[in-house]
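Apart from one protein chain that is not included, each protein chain of the complex appears where it belongs.
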Amino acid sequence: MTEKILDVKDLKLYYKTLKGYVKAIDGINFDIKRGEILGIAGESGCGKSTLGNGLILLKKPLNYISGQANLNGKNIMNLKNKEMNTLRFKDISIIPQFAMDAFSPTKKIKTFISDIVSQHNINPDEKFFDKVRERLDMVNLNHSVLNNYSIELSGGMKQRLVMVISTLLDPELLICDEVTSALDVSSQRFVANMIGDFRDKKIIGSAIFITHDLSILYQIADRIMVMYAGHIAEIADSDTIVKNPKHPYTKALISSLPKNDVQYKDEQLSGIDGTPPNLLNIGEGCRFRFRCKYATDICAKQTPVQEEISSGHTLACWNYKKAGSDKNV
Amino acid sequence: MGKYLRKKLIIYLITFFFAVTLDWAIPRFMPGDPISMLLARFNGLENSSDIVRSTFTKSFGLDQPLITQYFGFWKSLFTGDLGISIYLYPKKVSEIISQALIYDILLLLPAILLSWIVGNKLGARSGVNKKVDNIMMPFFYVLTSSPYFWFAVLLVFFFGVKLQIFPVNGAYSNIMIPGFNIQFILDFLYHWVLPFLSLFMVMLGGWAIGMRNMIIYEMGSNYSKYMESLGSSEKLIRKYAFRNAILPQVTGLALQLGTIVAGAFTTEIVFSYPGIGYILLKALLNQDYFLIQGCFLFIVICVLVANFLVDIVYMLIDPRVRFSFSGEV
Amino acid sequence: MSETIMKIDHLQKDFSIGLMSKKKVHAVNDVSFDIKKGEIISLIGESGSGKTTIGKLILRLLRPSDGHIYYNDKDITTDYKNKRDYYKKVQGIFQDPFASFNPLFKIDRIFDMIFKNFIESDKNKKEKINDALKCVGMNPEFILRKYPHQLSGGQLQRLLIARALIMDVDVLVADELISMLDASTRIDVLNLLASICKEKGMAVLFVTHDLSLGYYISDTTLIMHRGNLVEKGKTSLIYNNPVHPYTQMLLKSIPDIGKRWDKNEKFLPEDINKKIDDFYKNSDIKKGFIEVEDDHKVLFSL
Partner (left out) sequence: MSFIDKLKKNDNLYFALRNKKVIIGAVIFLALLITALIGPIIAPYDYEEFAGAPYANPSFQHLMGTSIFGRDVFSQVLYGLRSTFVVGFVGGTLGTVIGLIIGFFAGYRSGSMLDEILMMMTNILLVIPTIALLIILSAYLPYRGVITQSMIIGFTSWPWVARAVRSQTLSLRNKEFVNLSRISGASTFKIIKDDIAYNMFSYVFMVYILQFAGAILTSVSLDFIGLGPTKGISLGLIMQDAVNWNAIQLGMWWWAILPGVVLTVLVTSLYFINTGLDEVFNPTLREM
């Protein structure tokens, strides 16, 4: 049995607003094993980024409600900020969505790196910077970037630099939040590959790769978790999710993606009608039921529970069997 | 970076040119014929006819075409000839101004610099701490809302009249003869406290509010969030935020100079402090137009030079300007 | 054979950096292509390739530095004043649906504007709008009194398609219209666009960075790189037989669902510039923009 780096149990994270709670993460269960890349996919507003950010940095107006997120057996949701600070960067780290302005404009990159590693009692001496240079080589960046200000670097360079900096202390778990979304297709492939490389070289223990783009996830993730409106729809290894999805939402999502051998004039793909529900003060029930053609009474009354239908394949749907027999989604 | 300074310098030269032209044009084209008023005022003075004639031929050259008058004005400007004062007849305007200048510098320079430094420190404290903010902010607002001279009056009333611990009149005691000796310096400082304090306090409010708003903005920026996610202490993040928040405050210093000068004038009037403001008041009361014009030019030159100095400082602290990534002037 | 309605002829757009400096960037460099009636053309490129600039030039939101755009044989770059007749027939949809609507006005404003400026009579206005909305699968009762922030991105883009439908346009420039939409809704918006195209004979210039969607929707594909048109032709020819190294690299970097990238292949995006240089150097015999097969042209030298 491989050990679990992260084990999330019935986690609830809500945004507090004047009009009530926005239930962005509402009772989700999943785990990540050492050496694994878990992809999290879903549409905008499904809670995937909230989850990624919430795990490392819980900030107002996002509030922790209940449940656990155990990092190496320790529930990090209850930690005081000071204790959590010792875990950040070393045990859990993040490549944020906003790599383009992740740097203060008035500090040189080298100063920035020295400052943040010093916070973790690491002496930023030349030996340490030799390691930094090694990593820069890995992502094909010139060593001179260390003496630059961020404004002197291009977007692609900054993206790679953030990748290097976030993984400098060899974190157990790396959260990659939409790292490829703002990039050109060619850079996408490079960056995505790099995350896999870092894992293979044991620079990072494991990774959560968050994106709205399932096709990228299929390229690099070992397992894929599909989220819908603050709930988990389905978790399985990436081949199963793509080739044999069970949840009606996953099925519809996969079939709406363009494939390299389908042209409109020959065959028409179809999307999903409707829009995701508003998560403000939302009640019980399956949140996909409004757009699901298999929805029945129970879907409106009770939130479907996550169940493991076969080893490593979990989903939350009352009617997946009915949906499963339907080839024609 | 040379380009930045060159651009600024051009603006200042044009501004100077514009100001001089204005200074030349206003008495000539204003309704109410100020020049004949001027002539009338000189008639009362003894032995004045010769001086009046020569001064007017030089500065106004009323019998010559306008364009010649204009160039004559520039010429006399460069020879430092700003005319003769009526109120302090027959002193030269340039002489009066240069005598007042020393008092202005000794009063204004420390007040501006210290209020800027202290205001920024306090504002930063206020911006990062909600509790401090709630107590301090109203205080800052009242300070920045009060007219300079009113605040000076308050100080005079409490420290001068009620408590009688500070003198409220002049830059030194009547019995003193200005000179570079301990006695005079102590006396000078004794008189200096209240005017300094009133300028210092009112300016402080404005700087504190500006810094508070900027630091809140910087603390919410993406680079702050990234540093937080990497486990940096609040202290380090504040340091980074402060470093960036100070930039607009430097620009603000340049933009505020005009207002500060106006405030300083009224303060000097309250204390009968022999700076330019006090001179200007006397000039206005005595309709001493040469002196008014001289003061105007002098203020413009001082503010332009100060602006240019601020620009140089700004260039040194903002890498964006240094690498000319920002075309903003 | 279907007729050409728009001809882009040696189009050039330079931007100078900074107001006073003489440095210039060729955002669009000597680009020519035709748009035929009812055809879907995808204009593909990465950021900075000039694809959006071409869209803006066609929509006359920018003036070209050189070259011409002919619409029905009329040169619209010289006849710059008369915009009204042109906009009646040539329209656009932009990338960000939320930014495409003035947030302070209700949805019906976009229809009011076109009726006021382009359509002579208000007769059947309501009917026309309702028909168009139904055609894009929306409920007129529900939608028209809403504010933009109350609708989803997909709904807003459909509204803009409905707008083009009412005007019965000849050419629609769709600049990244689906890039901000979620996967589950974007394919429907694309299908809608394609079906209208076939039905009404409207031509669409589909500007995108997404090669898979470009393949799905278009008849003709244009590939842009740094302001240059490097390859153009029938979509299936370009995707199956890419000649220009840039096109080859783009196709290699598509994340294809169902087929994984080759992990052993070294992939460095910055190598491409050298590869392109070598390609231009080594193609001694072929110069310029040359046909390699029927309906497939490639840029062999700058």
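Labels A, B and C are assigned to the chains in the order they are written; within every chain, residues are numbered from 1.
What we mean here is this: a residue touches a chain if its C-beta (ideal position, glycine included) is under 8 Å from a C-beta of that chain, and two chains touch if they have at least 3 such contacts.
As the structure is a computational prediction, the values presented were derived from the model and not from experiment.
Engineer: I'm checking contacts with the chain that's been left out. Which of C:Phe101, C:Phe206, C:Tyr239 or C:Trp261 qualifies?
Structural biologist: Missing-chain contact among the listed residues: C:Phe101.
Engineer: Just to verify: which one of B:Leu66, B:Ile135 or B:Leu255 makes contact with the chain not shown?
Structural biologist: B:Leu255
Engineer: Against the chain that's been left off, what residues of chain C make contact? List them.
Structural biologist: Missing-chain contacts on chain C: residues 19, 56, 59-61, 83-84, 87, 91-92, 94-96, 99-105, 110, 113-114, 117-118, 160.
Engineer: Which residues does chain B use to touch the chain missing from this display?
Structural biologist: 11-12, 14-15, 18-19, 22-23, 26-27, 30-32, 34, 137-138, 141-142, 144-150, 153-154, 156-157, 160-161, 168, 209, 213, 216, 220, 254-255, 257-259, 261-263, 265-266, 269-270, 277, 280-281, 284-285, 289, 292-293, 295-296, 299-300, 303-304, 307, 329
Criterion: only the chains that are shown with their structure count from here on.
Engineer: Touching chain A and chain C alike: which chains?
Structural biologist: Common neighbours, chain A/chain C: none found.
Engineer: What is the chain whose Cα centre is as far as it gets from that of chain A?
Structural biologist: Computed centres place B farthest from chain A.
Engineer: Counting in whole Å, what is the centre-to-centre distance of chain A and chain C, each centre being its mean C-alpha position?
Structural biologist: 32
Engineer: If you average the CA atoms of chain A and of chain B, how far apart do the two points sit, in angstrom?
Structural biologist: The separation of the two C-alpha centroids amounts to 55 Å.
Engineer: For chain C, what residues touch not just one other chain but two or more?
Structural biologist: none
Engineer: Okay, in this complex, where on chain C does chain A touch?
Structural biologist: So the residues of chain C touching chain A come out as 46-47, 152, 154-155, 182-191, 194, 209-213, 215-217, 219, 235-236, 239, 249-250, 252-261, 263, 267-270, 272.
Engineer: Using the touch definition from the top, list the residues of chain B that touch chain A in their complex.
Structural biologist: Touching chain A: residues 221-223, 225-233, 236, 240, 243-244, 247, 317-320, 323, 325 of chain B.
Engineer: Under the definition above, what is the set of chain A residues touching chain C in their complex?
Structural biologist: Going by the criterion above, the answer is residues 43-44, 140, 156, 184-190, 192-193, 196, 212-216, 218-219, 242-243, 252-254, 256-260, 262-265, 268-273, 275.
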